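Reading through the structure tokens given below for one structure.
What you see is part of a larger complex, with each chain still in position.
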Amino acid sequence: MFKKRYSHPGAAPATLHAAPDASAAVVIKLMEYDRNGYEERTLGSVAELPDCRGADDGKIRWIEFNGLGDVAALKTLGAKYGLHPLALEDVLNVGQRPKLEPYAGHVFMIAQMIYHDAEHCLCGEQVSIFICGNFLISIQEDATMDVFDPVRQRIRAGGGNIRTMKSDYLAYALLDAIVDHGFPVLEEIGEALQEIEDTVLTAPGKDTIGDLHSLKRTLMQLRRFVWPERDVVNSLLHGTSEFVHPETKVYLRDLYDHSVQIMDLIESYRDVATSLMDMYLSSVGLRTNEIMRVLTVISSIFIPLTFLAGVYGMNFKHMPELESPWGYFICWVVMAVIAIGQLVFFHKKKWL
Amino acid sequence: MFKKRYSHPGAAPATLHAAPDASAAVVIKLMEYDRNGYEERTLGSVAELPDCRGADDGKIRWIEFNGLGDVAALKTLGAKYGLHPLALEDVLNVGQRPKLEPYAGHVFMIAQMIYHDAEHCLCGEQVSIFICGNFLISIQEDATMDVFDPVRQRIRAGGGNIRTMKSDYLAYALLDAIVDHGFPVLEEIGEALQEIEDTVLTAPGKDTIGDLHSLKRTLMQLRRFVWPERDVVNSLLHGTSEFVHPETKVYLRDLYDHSVQIMDLIESYRDVATSLMDMYLSSVGLRTNEIMRVLTVISSIFIPLTFLAGVYGMNFKHMPELESPWGYFICWVVMAVIAIGQLVFFHKKKWL
């Protein structure tokens, strides 16, 4: 679900290499807004972006740099806004643990967003966020899809307080969108677990166990990325960064709460999945038991009878029973007695 | 058991939407009391509620706002008493983790109550409590049922010290009622586990494993809501809120104790349930083993005998044994020897 890249071991730190499978097309968008209005542009190159210093007009500028295929553009961006080369290396090496790192002049955050793509497959994508003054730079793995549309809508609509707050609130809004997207994903997992729960006792099959395993695996991955995301929010909340204003903190506390709730849900779904695995195992054991019971009852009843029939099918010259006119009848009676005796025995053992 | 709602991911914080399935009918009740008496009223709208400021008469006012269907009324309530919009969002998004959040001018708490409804089904319901000065506002998911009747009775009766204490004691009394309702629920789970324990060795069936799983699931859910409830009590106890008076602390300590006891019980029932799952698995294995033993003993004895009978049922022209007058008798003797030999062997192996 999540991709994972790492630098060549031993390479110098802060070496930037494009991933071989990264799409070369980079989309750069700029959204400038303040209390009074907003402007939205798609730019052709990093050079067209506004300069960092000459922008003391109180406007918040959200720069979206989507796509990791063009390392040169990324380097230019880094140089323009003074982003630390080690941070840029982490931007390229996707699959990073969410983290927050204060650098001189900017705060660097990594988060992992989770969403359903066009084919409704669950996929993960790394988002890197830099806050430097009134600028917020977000960098995604690719440009086609993300979870930020509601935030863009809110900026355009101008409702709420997003247009009256600073870049830290924008960062909060982005993180909030990322964290809250975990709820529908987990709801779906919860429903899938419920479905498995309904079938595991009646019809346990190979699919069941495969589905269960893949759900567990998804939960593990979510856990791996949500757990540190909570710490990122906590660092923002309790850190002393100059970029985080007191009025944003109440929202960050709310966001922290949400990520704790997500963790709670993940943990309890993991417990449910483990319990279902146990149920599955015992369900299979129970079915084997039931099958064995049928086999045993039928075999145990008929094998002795077949033996008896075999005895009187022998061709010995002198077999007195065969001559008796009641022999055949008595033979049936004996067989019936044996069969009924066994049925009683199995009934007592509750195998019937 | 517990419902769960969340805001649309990416929505602006503090957006209030009614749950589609919330009953529109909201019941607003007001109970005013002090040392000398009490008054109980059901109000038609939020507007009829007493104003926050003009109420310095020392009376405690408990406002019950039951039902989440009428968002407008909730907003009016929030505006009237200065409740924070983020808190109101949590009120609507039921299934929250219990928590305590101090806001300017009021303390906000969420708890999850557990009770048996009219059909004796276990159900959970979120209760939100605001303490602001002498006002206590409690908001429930719906108006039909709750666990607070004993508290209302105590206020009406005037015994004990509930009428002589402040709103923090009322909050304690509500939380106490919520926590203590866990004991009968857990007692029932304990009895169900005891029942399973009694049957798991003698008659393990599909129902057993299903019951066990659903008990485990209930325990998980309880755990998820009781664990943070303990932290809420602890925050009240050791927090520095102006609304919590020293004379209430000894009661909060007692309440803290109760929630620790509940956690203890939940943990030990979880252990018991896990141990029962193991017992179940081994019990099924043991039964399969026993069934196999019967099958093996009967098959192993009769299959060779049947073979022998089959041999002397062959129609070869020259089979000297068939001609012998003792043949049939000797054949029986041989068969008896084989059968007895096997019985001795199986007896030695303790399969009989």
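First chain written, first letter: the chains are A and B, and each begins at residue 1.
As a convention for this text, contacts are C-beta pairs under 8 Å (C-beta built on N, C-alpha and C of every residue); 3 or more make two chains touch, one makes a residue touch a chain.
All values derive from a computational prediction rather than experimental measurement.
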### Message
For a quick check: 2 copies are placed, so what copy number does the complete complex reach in this file?
### Response
5
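Here is the rule we use: only the chains that are shown with their structure count from here on.
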#### Entry: Length of the line joining the C-alpha centres of subunit A and subunit B, rounded to whole Å
26
### Task
Provide the residue numbers of subunit A that touch subunit B in the complex, in ascending order.
147-151, 154, 159-160, 162, 176-177, 180-181, 183-184, 187, 197, 201, 250-251, 253-254, 257, 260-261, 264, 268, 271-272, 275-276, 278-279, 281-283, 285-286, 288-289, 292-293, 295-296, 299-300, 303-304, 306-307, 310-311, 313-319, 350-351
### Query
Within the complex, which stretch of subunit B touches subunit A?
4, 6-13, 15, 84, 86, 89-90, 96-97, 99, 101, 203-206, 209-210, 213, 216-217, 220-221, 224, 277, 280-281, 284-285, 287-288, 291-292, 294-295, 298-299, 302-303, 305-306, 309-310, 312-315, 319, 321-325, 327-328, 331
